[in-house]
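Take this structure first; my questions come after.
One chain of protein is taken out of this complex; the other chains stay put.
Let's turn to subunit A:
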Amino acid sequence: MLTTDKDDLPVIETDSDPDQSEEDADDDSGQQISDCGSDSADENTDICPPSSEHMKELEISGYVSDGDDIGGTLTSSKLDSEVFPLQTSEGTKRSVRDWLRSAQAMLQTPQKPFDRQSKTPEDSSKKKRKFKRGGLAERLNRLQCRQRSAISFWRHKSICDTSAATTAAVDRPGVLVLEVLEVHEECNMQLAHCEHRQPPGDGHQHRIAVSEETTRMLALFNRETAAQMMPKPRDVIRIYPPWQSLSIEGFSCPVILNTHFSQKVSSASKPDGSSLPKTWLSAERRGPYFLAQIFGLLDQNKAKGESSAKQVAALDVLSGFRTRHCLSLLEAIEGLGQAGFVDQDVDVVVQRVYSIPMAECSPVSFLKHRASLRSSPAPPPAEKGKTRLCALVQDGFGMFSVLQLQPLSSSDELHQYCQTWQGRTCVLRGIKVVQRVTRERHSRLFGLIDSLWPPATSLKDHGNSLSMLNESRAAGPPPSFCYLLSGQQSSVELAEGQTVSPLYRHPANQTLRDVLQSETKSGRCSFIATVLYKRMPSTDVGQREVWLVLTDSSLQEEQPERPCRPTVALCVSTSCVLTSSVLEALNSPAACDMSFTDAIREHGVLLCAEQSVIKVLSVQPGSSVETTARQDSLSQVKTLPQPPRLDSLSVETTPNSLCTLTGVIVGVDENTAYSWPACNLCGSDNLEVSAEKPQNFHCVSCKSMLDKPDTKVQLEVFLSSSSLSNCTLKVKLQQRTIMSILNTPTLESPELQGYDVESVLGKAVGPIAVYVRVVTRKPALWMGLEEICL
């Protein structure tokens, strides 16, 4: 008689798998009852065997179909077809009561409106559950069977060659060697807190899997693996692949699963002579978990409005075992639902640190500016605007965010933050989401993100925290959106450990030749260059762009196969913040070396805008400008040819470049030709006619009397050059050149003579170095040039 009284006995579910292997020793050994509630196939087995015990079947079927039993329905319907033949042949053998009962059962049992596979009597002999074809259960069943045979094969193999096992295959990649620190038991599994031990000579392969900071792991062993291995503190165990590593959010250790292929290498304690599995019981058993601790997901059916409230409630419940620590920016942010404070701490790598100018929009400052203009025409200080610290961060999943932090009190602090933060892993705390930006609207920012893609190491996968060993996943396309976050000074905290994160992509310096000749016409580039010439706006620096002409040794050396112009112009736009050391270097006439990080190359033009960082490296000796120490900075200024090689002026010359020019004077701009006295001692132009002696001058700046002041001359001439025909070249000459044209070493008489234009016409000028100020091509080619002194 089938003892399947569901109401009275404690019926325990068994695995419906055909082969009861070691893995299913999870089930208590006390049970040998198969739960008929779980498996109608089993019921079929028990209830309608292809035997002739129809009488029993009838009774059973009647019994079973008291409940709502599909199997019973099927069974009874099948039995019905068998009943009637019975009746005809042995009608008297069966009581009317039985027949009535089965008929009643058929009528009573409700039909379920879903279709389930009908169990034919033939299936019952296989005692195997037929899963839905193509479904998850069928797939797992297949995987499981494969795994079971692999496990038994491995066990058998490891038992056979135990002597060789200690030294064999340690250097095979993927073997985890762990030292057990502590073991406890939870729900029939043993959890071992372990320390990862690098196998000798294998450090390089484990670099990705285990970094220096996380050598701790939590290994899970199921009952039968643990019973066989008996892990205890200070044991060393080896886990052979395939094992799985699960990284749980909020938990710093990875969790090792699928540890079927494990072996104890050395044991801390001496093995018992009896070798009874007593130690199973010695593992501390954790109490059952709190049942109200749900595993997320269950409240997802609610409407959106309610779900946020539920989320808060759920967080309270779950805060017991989940520290609010997150590895994914996306998760932390999108869990908000709206712009607001992110309450989770997120681990990120700081890829870049830079500063942005803060707009002066407050009414107070505007009034102050007006007042200062009225009072004195003193030039405003160089750094009028305040700057704000920013950082571009990336999380372990590859997602980027721009973090806007506090205003900097001095722009030099930027370099300190850069040094401390760039490349390190940090924890973001108390940040607020401002905006979600997309590629279309912020092409320069995404140009920077593109330059950091693909990432330096493999990224984590959102859908798959499990990583099988040696799995290399292609990084995919660069992200098309990014978040703008804001925070305060305390929002970024360096994580422990001084090492640079493997995700960090250092801005690699290229030579200018590589930059100019590279295949990609637009993008970000970093380089070190010598600034030959600076063109500063006469008014406030912060409001207008600065043009620089750069060169480096790669451009200066001649390569006939791939000719390249020897200098290149770079525009520093107003959105690029210049620190005081950079401004000082730019204001001094000496040439200097500077490093440009993440400069933009757009349509073949170099420029520094937002996210670009400029640093002074070294200047010519004798200057008072500070230098930023860099281990690889050799002063290029000394190594460049003096004077630097320049292109000759040609039809293709673009504005803001340096060229050499040789030509003949064909005209003079008489309107702009004049001379004026200047002080011999300080060079100032601010002279006054002395009150006492009208013949002499008095310098206001250095407060001295001058007998014979210097005379400065300005002259602009038109040149004609043999290399350029049909082109008007107007050159503003320098003092020395002018003197040589006028054929007077100095102008001696205090009263200035007039000069005849004819006296200078036809004179040869050059080769001189000129800065191309402006080029117009219509109606004819016209260039405005300025002679410079390099």
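Note that in this section a residue touches a chain if its C-beta (ideal position, glycine included) is under 8 Å from a C-beta of that chain, and two chains touch if they have at least 3 such contacts; residues count from 1.
The definition used in the following text is that contacts and distances are computed from a predicted model.
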Chain not present in the shown complex, as UniProt names it (candidates "Protein MAK10 homolog", "Nicastrin", "Zinc finger, SWIM-type containing 7" or "Trafficking protein particle complex subunit"): "Zinc finger, SWIM-type containing 7"
Selected residue (touches chain absent from view) among A:L176, A:C194 or A:L220: A:L220
Candidates A:L100, A:I294, A:V651 or A:V666 - the one touching the absent chain: A:I294
Residue touching the undisplayed chain, where the options are A:A103, A:L181, A:V255 or A:V605: A:V255
Contacting the left-out chain in the complete assembly, out of A:L136, A:I159, A:A691 or A:A780: A:L136
Subunit A, residues in touch with the chain not shown (by the definition above): 6, 10-17, 23-24, 26-28, 35-40, 43, 67-71, 112, 114, 116, 129, 131-132, 135-141, 143-144, 147, 186-189, 191, 218, 220, 222, 244, 246-251, 255, 257-258, 286-289, 291-302, 321-322, 462-466, 468
